[in-house]
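Note that this complex is displayed minus one protein chain, with the remaining chains in position.
This part shows chain A:
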Amino acid sequence: MNDVHAPTHDHDPDHDHELGFWRKYVFSVDHKVIGIQYGITALVFLFTGFCLAMLMRWQLAYPGEPLPIIGGLFSEATMPNGVMLPEFYNSLGAMHGTIMVFLGIVPLAVGAFGNYVLPLQIGAPDMAFPKLNMASYWCFLAGGIVMLCSFLAPGGAANSGWTAYPPLADIATTGQTVWLIAMVFLITSSLLGSINFIVTTIQLRAEGLTFFRMPFFVWAQLVTAFLLLLAFPPLEAAAVLQLMDRLADTSFFLPSGLVVDGQPLEVAGGGSPLLWQHLFWFLAHPEVYVLILPAMGIVAEVIANNTRKPLFGYRGMVYATLFLGFMSFMVWAHHMFLTGMGTSISAFFQATTMIISIPSVIILSNLFISLWGGSIRFSIPMLFALGFLPMFGIGGLTGLPLGLTATDIPLHDTYYVIGHFHYVVAPGTIMALFAGIYFWYPKITGRHMNKTLGHIHFWGTLVCMNGIFFPMLIQGLNGVSRRLYDGGASYEFAEPVLYLNKIMSHSSWTLGLFQFFFIVNFFMSLRTGERAEENPWQATTLDWQTPTPPPHGNFTQTPVVHHGPYEYSHPDLKQGDYLPQNLELEA
């Protein structure tokens, strides 16, 4: 095979020191720089989305009371005298959901970790299409900025929920149009990104790295990329149709005879609000696997490394992931049991939903069983990975009753749903992402993060997360609806569980405080962290077999892979307890 990695080319157009500051750090085509750009941007958005949630939590705990100090910073149109207006609460809810999902978690899990780690783990010098990679980041940033700017639109940001259901969204204020335009940017970005990830994984694997020798993280990213590739276009179609409804006065989602504010709406009518829901959930269900699969990939890497033994049932996990990806396109209407689709359609989607829970259970159980008999190193990444397992477990199990009509009909649109999916994405995915940050930080920066601060961050986060989201499940079971501006205060039946609102809100603000330990640690360790060598965790995968931090082009020597990804504690090893993928077992 021709060896194009080797630095034998006499003319090398993008060699390191020929690049200026702008090409090297800003408009870079290097996957590592782009990964870091994605990571920083996504962390900022994640924090922004979190701030919006903390604001909402004030209104939920103390409905109608002025927010001290910070409340004075807001305009008359949003929080007059520090008291939140209902429209503003709705905007906060819609923007929190949108920012967290599309601008926080996905760019961090896929854009940042995928970009930085995936090419390294498969032994590639970069992504297959570096320029496309850069375009994808800038498209994402543009979409993010447009999305944030929508707060400045007349009438405020989008306020029809992150699901943007028509007819409400069709007749909402200008912010909704801005939301749709931002979504088109974000969809384009993820389209470019997903093509790049798939081509890179299939084409640029190092010699000897067969599919079943790829680390589980790579598999998770590959399946995620397929989900993004195939699920986002229908949302793009839906966004185009909604834009047409809003800008060209079509009535794709507007039924005949709609009356708004006592006035009949002057449109042709004949459209179908349900059409939007089908198109939206055709994306948004696979999207939840986009939120969780990369997290599982990270956790798998951290667990194998810190238990010092191979993952239990690696092949089974890979098959489960493939099956999960495939099935995720066939469950979307379980979000629509209350729309009157008809019982036979409901029956179909209940069945597929129960089936898709099987592969998730396989993956989670395998991760749990992998702990069995390991001599576990309780490093900071490992703590977060261990925290992920039960949290995701709660999220998954609480989802089952939502997949069956008998139980979903009373639970739909209550705080139980909010509790359920937050367990998946917040204590679940976010814990896994933290695990990933603590795990790869030494590779990226050449320094370790501080352990003491890490411990405080972990325990604080774990406790507060449960303080926020467990009471939601209880409130929901008591019938408190989601998207209530006053957190249920005006409903008599909610009275017995109203005190929980304060617990949840105070937990969320305390969670905010604990994040400062992370932020300080993140920046301080850049300068003062303990120096990390090439392979500080004694890991087997190729991402650790490069200099720290990896240079442009990644590998000093083109890697050749000789065996599977997790050769830890192999009985034939002469010295040490691990065998990197690019080394042969000495006979």
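Worth pointing out:
The definition used in the following text is that a residue touches a chain if its C-beta (ideal position, glycine included) is under 8 Å from a C-beta of that chain, and two chains touch if they have at least 3 such contacts; residues count from 1.
We take it that contacts and distances are computed from a predicted model.
A chain of the complex is left out here; the name its UniProt entry carries, from "ATP-binding cassette domain-containing protein", "Cytochrome bo(3) ubiquinol oxidase subunit 3", "ABC transporter permease" or "RNA polymerase subunit sigma", is "Cytochrome bo(3) ubiquinol oxidase subunit 3".
One of A:Q121, A:N159, A:T177 or A:S251 touches the chain omitted from the figure, and that residue is A:S251.
Within the set A:L103, A:A164, A:L180 or A:L204, the residue that contacts the chain not displayed is A:L204. For the chain left out of this panel, the touching residue among A:V83, A:A237, A:M524 or A:L583 is A:A237. On the side of chain A, touch with the chain left out of the figure occurs at residues 1-2, 4-5, 7, 9, 12, 14-15, 124-130, 191, 194-196, 198-199, 202-204, 229-234, 236-238, 240-241, 244, 248-252, 267-268, 270-272, 275, 278-279, 282, 552-553.
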